[in-house]
Each structure stands twice: as structure tokens, then as C-alpha cells.
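Then we have chain A:
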Amino acid sequence: MNRTTRVWRAGAVVLAAGLALTACGSDDSSGDGSSSGGDCTEQNLAFLGALTGDAGALGVNMANGIQLAVDEYNEDAECEVGLKKFDSQGSPDKAPALATEIVGDDTIIGLVGPGFSGESLATGKTFFEAGLPSISPSATNVTITEQGWTTWHRVIGNDNAQGAADAKYLTDTVGASKVYVIDDAQDYSKGLATVVKDTLGDTAVGYDEIQVGQTDMSATVTKVTAAKSDAVFYGGYYTEAGLLVKQLRQAGWRGTFMSGDGAEDPAFVKVAGQAGNGAVLSAPAAPAPEDFAAKVKDDTGSEAGLYTTQSYDAANIFLEALKAGNTEPKDINDFIGSYSGDGVSGPISFDDKGDIETSTIYAYMVKDGELDTENPTAIE
Partner candidate 1 sequence: MSERTRVLELDDVTLRFGGLTALDSVSFHIDEGEILGMIGPNGAGKTTAFNAITGVYQVTSGEVRFAGRSLAGLKRHAITKLGIARTFQNIRLFGSMTALENVLVGADANHSTGVLSALFRTAKHRREEDDGHERGMELLEFMGLASRADELAANLSYGDQRRLEIARAMATGPKLLCLDEPAAGFNPQEKAQLMELIRRVRDRGFTVLLIEHDMRLVMGVTDRIVVLEFGKKIAEGTPAEIRDNPAVIAAYLGVDEDAS
Partner candidate 2 sequence: MGVVRENLDRVARRYRALPGPARVALVVLLVVLVYLLPLLRPPIITTNQIDFGGVMFAIAAFALVAVGLNVVIGYAGLLDLGYVGFYAVGAYTTGVLTSYHAHWAFFLALPVAIAVTMVTGVLLGWPTLRVRGDYLAIVTLGFGEIIRIAVTNVEWVGAARGIKDIPHPPNIGPDPEPPFGDGGLFTIPSLQWDGIVPSLDSGRETTFLVFGAVSAVPYYWLVLSFLILILFADRLIKDSRVGRAWEATREDEDAAEHMGVPTFKFKLLAFALGAAVGGLSGSLYASSQSGYINPQSFPLLLSILFVAAVIVGGAGNRWGAIIGGTLVAYLPERFREFADFRLLVFGLALMILPVYRSQGLLPPRRTIRARAAAEEIEHLEGRDEAPTEVV
């Protein structure tokens, strides 16, 4: 998924240093990364993603998963591993300087991240040229793994897989014959919507784009109802998705509304209200198993959320590489390339581009004013 903070981007700025805010909201890198034994050199994992800003919640989900893996490892490790967190606010403009900081830090042996596709594209070269292996838990844009960055991996299915599955779901399970495809012109959204549209072929009867931040959808609603479509696929994020389905229902439209992982969030229902009922939201991720969720809660004090399992798995691959005695970036990278195992999120192995080999797409339903995050259906 490829969310970037939209409005409060580049220049979140403090002008007055002297203002007494030191007490509040400090979010330093929590990893003390201290070595316990005598001949241990300091070693850290890094996380790069949004910890604050509009998408901050997702980054926190990821950081929690990594933290759990690191804590479990440290329980019986000879040399402890720390975690350094770098807050990009999801912005592709902030990320390069953070990436430089990461590659300039010799104690960092691997990166879990970057969180989103935009920042992945902006930093991929830096990590590649510096030879730092990375595993992203959540960046799904197809083009990232087409860059030839041999140090870049992800443990999540890309948008091609999801788009094809979504289109199949609409025609086979829903039985739609006229689908209207809409997106918000963002990279992620358009990529996903285009795959859906192309897979649908003639079944896609119309296409429109809205803008992120737009609230009045009346022109789009007119288009959908005029096309007499029986389903809408929306590529984008939950805010606009919620507003769109609400205004469609207000106009009396009765078809099936479907969207992708950008909208797969409880907040979708909050925005849509009762209008969200019956909506189908897909995601390339299954919910966290119960015992895992309990461990996360136990360890970090927070609930497991979207991408927590993937982050946990990604961190564990690095930690297993360490256990196997790899300390040089090149060795670690080779280890990841040939890795194969069962993570909490499913079976993991990488193809030669760095994409995960097998991924399952799940459809989550909205029922009775709630997003059922527990019981998704796997789309075959």
C-alpha cells in the first residue's frame, strides 16, 4: 500500500525552539541497541516508515511487530539486537535523508521497511547502492521490484495479485455484469484500479477519477447511476471510499461496493455509516492469529493491527540470518534470497525480483455497521 501523508507534508516545522514542549510527545528511537556481552558489537535493525502524521497508526502497527520479534530474540541471544525507528511521516521527500542516515549507521544490519510505496521508490537506490538489505512489510506497488534493486524484498503480495483477485471476486462471487471503476489518481490507487479494469474487460462499463481530499462526489455519483452499474470498484483510501459509498447510497444506488486494502480499515465504516453495509474490502493480508495478537498486546501494550504480522515476519528473517552467523550485508542479503519458511502471515519465500512467491488475497465484509476483521474470505 502506498499512502503518503497528503497535506501536512514537507514542511512540518518548528520555528521557535524555545517553546517549552519538550515534555510532550517525544518519540525517540526506542532501541537502546546496547550490547550485553563483552565481545558483542552493537547491532540494530532499522524501521523506516510513518510513525506520525496522517498514516502514523499504520507505522506504529509495523513497529510493534518488529519490536516483538526483537524482544523474543533478545531473550536468549548472546548478543542483543536493538531497533532504531525512523519516522518518514510516509513522505517520499523526507525519506531519502533518513535512508542516508540509516546507511551511514554501521550498526544497522538490515531494514524492515520502507512502509509505503512512494518512500520505497524514493529510497530504493540509496539502500541498493549502499548494499543494505531490506524487507518491506507493506509496500505493494508493482514497479518497486522491477527496478533491479537486488537488496529489496517484500513479504506482501503486490497490487497485481490483488487487482486480479478483486476483479475475479466481482464477476464470480458477486456476479456483477456492469462494474464502474473509480480511483483517486494516486499511484497505488490507479495501479490497483487499472489491474481491476483490465481484468474485467468489457464488464467495466465506466471509469472516473476523483481527487484525494475531495468531499463532494456528486458528479461521480451521477456517472455511476447513469451507467446503471451493479458494482463499483474503488481504488483509494478509506476516507474517500467512505464518502463515495455514502453518497452513492444517498442517491439511491444499490449495487455492490468494493475497494482494496487502502480502504480496509475500521475507519471506512466510521465515514460511511450505515451506507457501508455490504461493502467488500480486499487486502493481501490475513488477520493476526489470536495467540499472536495476545503476544503483541503483552509485549508492546498495543493491539496488533494491519501489517503487524508481516513486520514481525520480516524482522524474524533478519534475526534468523544473524542466528545463522551472518553479519556482513552481502551474506545477510544472500540468506534472505534463499530464505524459505512459514511466518505468522503465511508461507514466505522470495522470487528473484524480491517479491513474495505465494500470497493470498482476502475479502473482508462490512456487516451491521462494522468491518469484520476476524473472518475474511480467501479469494482463490
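The working rule: a residue touches a chain if its C-beta (ideal position, glycine included) is under 8 Å from a C-beta of that chain, and two chains touch if they have at least 3 such contacts; residues count from 1.
Candidates were picked such that all candidates are chains of the complex that A comes from, given by their letters.
Only a predicted model underlies this, so the values are computations on that prediction, with no experimental measurement involved.
Every option in 1 or 2 comes from this complex, but the candidate touching chain A is 2. Looking at the complex, you find that chain A touches candidate 2 at residues 4, 6-17, 19, 21-22, 24-29, 51-53, 56, 86-87, 91-101, 103-106, 118, 121-123, 125-126, 128-131, 143, 147, 150-151, 185-187, 189-191, 209, 211, 329-330, 333.
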